[in-house]
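Pasting a structure here, questions to come.
Shown here: the complex without one of its protein chains, the others still in place.
Order as written gives the chain letters A, B and C; numbering starts at 1 within each chain.
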Amino acid sequence: MIYPTYEQKHVPLTDPAAVREVFREGYENGRAACEYGTAASYIPELAKADAAAFGLYAWKKDGEVIDLGDTTTRFSIQSISKVINLAVALKFIGFRETFSHVLMEPTGDAFNSILKLDLVENRPFNPMINAGAIQVMSLLEPEFSFEELLEFARAICLDDGIELNESVYRSEAETGDRNRAIAWLLKSKEVMKGDPDRITDLYFKMCSLNVSAKSLAGLGLVLACEGTNPFTGKHLIAPGYVRTIKSVMFTCGLYDESGEFGVKVGLPAKSGVGGGIVCAVKGPMGIGTYGPALDAKGNSIGGITALEHIAHRLRLHVFDYT
Amino acid sequence: MIYPTYEQKHVPLTDPAAVREVFREGYENGRAACEYGTAASYIPELAKADAAAFGLYAWKKDGEVIDLGDTTTRFSIQSISKVINLAVALKFIGFRETFSHVLMEPTGDAFNSILKLDLVENRPFNPMINAGAIQVMSLLEPEFSFEELLEFARAICLDDGIELNESVYRSEAETGDRNRAIAWLLKSKEVMKGDPDRITDLYFKMCSLNVSAKSLAGLGLVLACEGTNPFTGKHLIAPGYVRTIKSVMFTCGLYDESGEFGVKVGLPAKSGVGGGIVCAVKGPMGIGTYGPALDAKGNSIGGITALEHIAHRLRLHVFDYT
Amino acid sequence: MIYPTYEQKHVPLTDPAAVREVFREGYENGRAACEYGTAASYIPELAKADAAAFGLYAWKKDGEVIDLGDTTTRFSIQSISKVINLAVALKFIGFRETFSHVLMEPTGDAFNSILKLDLVENRPFNPMINAGAIQVMSLLEPEFSFEELLEFARAICLDDGIELNESVYRSEAETGDRNRAIAWLLKSKEVMKGDPDRITDLYFKMCSLNVSAKSLAGLGLVLACEGTNPFTGKHLIAPGYVRTIKSVMFTCGLYDESGEFGVKVGLPAKSGVGGGIVCAVKGPMGIGTYGPALDAKGNSIGGITALEHIAHRLRLHVFDYT
Partner (left out) sequence: MIYPTYEQKHVPLTDPAAVREVFREGYENGRAACEYGTAASYIPELAKADAAAFGLYAWKKDGEVIDLGDTTTRFSIQSISKVINLAVALKFIGFRETFSHVLMEPTGDAFNSILKLDLVENRPFNPMINAGAIQVMSLLEPEFSFEELLEFARAICLDDGIELNESVYRSEAETGDRNRAIAWLLKSKEVMKGDPDRITDLYFKMCSLNVSAKSLAGLGLVLACEGTNPFTGKHLIAPGYVRTIKSVMFTCGLYDESGEFGVKVGLPAKSGVGGGIVCAVKGPMGIGTYGPALDAKGNSIGGITALEHIAHRLRLHVFDYT
């Protein structure tokens, strides 16, 4: 971690060559950090990932890209799908209705914790933990087919090549018993309606979308552009919803490391145990990283390392305003 | 709450008269909302507050002020002192050392919870909950007298009139048994050094500083100015530390309502059960509010209502960037 | 509660008429106490019970019976089936194997708590809470059909008339989502093997057995006779297993009221939310009570009241030895 007592000279965003150099440094730092992490092992398919792989893709509104390393490898989106599911819920079901079923508070607990659910409050604490994401999915399942959600995912990630990774999906379905337990718990508390088997099945499918660092940069770019595809001008989701999503990403996006990421990097982001991180940056710009070597909290160690360097040198931290 | 589907026309910061009008609307909304809250009752001195009182003070770098309602009444700073204590720790003890004793993660638990402390991790989760603030105070107590901390509080709040409120201090000391329990628990886990009685005594004193909405606006302004007194140019605390403080305020500043405040208002802020809220805004500008009518989570209901209106109309939410 | 400072003259078991009078007093006390309780409401079928009903049946080895009040009404056995399931597990799977899958510690938690399961230890704490009983059922389900378990239940309760209560079973199955959540949680922790749907289905069936106060007295009598049917001489389960079952009943048999029951009554017993209590007494004698008016902990208030009186006057408390 870069200790904030030492204030390096910042690189202005108006100097493209210098910006590219900062990204390259970030990429190198991230790639080097991968050796300190390990690929997720809790589902067999994830353990097969190359823990040394690292890619970084930045995509600006004007179409300019910075493409470093392993940015075309497809990997499963995992928890980053929670952002897409929340976007669909907000767009089609609305803010008020969505947040009557799930709170928007960070928990400090592990992503698959059920502690607060049973001790504090029947509604899940936020849509970025498993319980909250399953709850959101229960709102979507009666309304949307998987194909419709996939279509929305492709649009918001600016990537028509996103498909279901069948082997990850099977692996998720086979090992997803804790998520089934969470779904039945929500059902038993009558905060969730519907069929837990169908809801978790759709949840597993959305976790199994095959994305790349580039897809995540696309998602970050649309969020940075307040919900509009900057190349077609198409409005995918209203700016107010995007603001909400980014706020929730900031406080809850990196599991129980969200607070530290907020201090160190200071950008709305969401990680997945498949190794991805999506980040929405002013500019506007989206950044996607891929590095399946994870730290102890389940976040891509290469991604965090790279983003910290870049945010610091380019002064992108949201609390660097004056 | 203003549901973000309906996007009102924003008022530009460059139109001073319109900005003033937005503040006045915010003030009126906040004042009206006070009837839905109640003054804190857990220490007798706080219960004496006038639950209908409301004041809003905004202070810009150029010296311009917006002064509405009850902005000169002195009330106890309570949890907002946690921001000042953290600032002292970062300035004199440093980032690395401070955060080796306390984490920077939001908890979703009540401000005086000891659950995570005993179940998850010996170190308190963040400096904005009681356990974390007492831990921070244990780092300061051997190094600083109360008079020195008071002097720093006066400087960073731009208010030489801050004094110890003796009756609140006595009330805190008499009823602070849970904080003593927390201190002994930290001591028993060997994460805290020093004498729990002296540490909690200093903690109670800092909670009992008499501030006004104006003092809090001063504190917010210094934080908005990256740690510099904009009128004297004196550097009170380094910009990197201020960024850290604002990040922690954003994720942890309003108790277990921080996530919702982050979505609704989107500004770094800290509340106290005395009725105050401090807020650091780009501009740069500081905002202080006073309204002892609290909501169920212990936050000033008038303050939140006013800040939400102002942030929305002036497009101050940190994730409103493009 | 009878406060134990005042030591009444005890009635010797060798005076049958006096013993009968004590039982009658106990019955009257129990019946009168029913007005302070309410029938279980968490499944609709249970709520239909007559909260004023009360019956008490005592059955001695020599065939003598004391039959008071409503002892023939059939009601669902509910949690008392946990005793039968544990007996089957011990008899056919053995002590060592059974207790490698479930502990034998009281919890102080509610019967359907999952707290310890997630915080402390993957194996359920004891076979008398839902998690432990479902775990025990997962050991039985591959080996036994419902008909076989029913046959064992009839034998150990000395009651060939026990049948499945179809409407209670349907009600259980419809509202048993929390038990399903527990089963999936156990499965996810890999402490439970097998199919959660089939396991919980068999568990629901066993909870829905139709028993009477007389059936429970039969069960208590067999336990008091160290596992032998005193009328046929048939060995149903080994004495060492019976000792184990009675120990677990003593520490865990009345939910989170077990400790208080142990002090007040001092006999191995098991309650069910259907209103039954089974009790094994020296003599040997079995006692069954039926009273669907429950106290706040889910135990039959009439049953506890009657048993306390009887245990006290007849000096049956296991710690009344000298």
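Methods note: contacts are C-beta pairs under 8 Å (C-beta built on N, C-alpha and C of every residue); 3 or more make two chains touch, one makes a residue touch a chain.
Since we're looking at a predicted model, the values are computed, not measured.
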item: Touching partners, among the displayed chains, of the absent chain; value: B, C
item: Residue in contact with the excluded chain [from C:P44, C:G94, C:P142 or C:G161]; value: C:G94
item: Residue, one of C:R20, C:R170, C:K189 or C:R243, that touches the chain absent here; value: C:R243
item: Among B:L185, B:L267, B:I301 or B:L316, the residue in touch with the chain that has been omitted; value: B:L185
item: Sole residue of C:V88, C:A183, C:L209 or C:A224 that reaches the chain not shown, by the stated touch rule; value: C:A224
item: Contact residue for the chain not shown (choose from C:W59, C:F125, C:Y169 or C:Y290); value: C:F125
item: Absent chain, residues of chain C that touch it; value: 3-7, 94-96, 103-109, 116, 120, 125-126, 224-226, 238-244, 246-248, 250-252, 256-260, 262-263, 266, 268, 282, 284, 317-322
item: Touch residues of chain B, complete complex, unshown partner; value: 113-115, 118-119, 177-178, 180-185, 187-188, 196
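The working rule: only the chains that are shown with their structure count from here on.
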item: Contact pairs, highest-scoring chain pair; value: A-B
item: Chain occupying the middle, per Cα centroid; value: A
item: Copies chain A and chain B - rotation angle from C-alpha fit, nearest 5 degrees; value: 180
item: Whole-Å gap separating chain A and chain C, where each centre is the average of the chain's CA atoms; value: 50
item: Computed distance of Cα centres, chain B from chain A, in Å; value: 30
item: Whole-Å gap between the CA centroids of chain B and chain C; value: 55
item: Chain A: positions in contact with at least two other chains; value: none
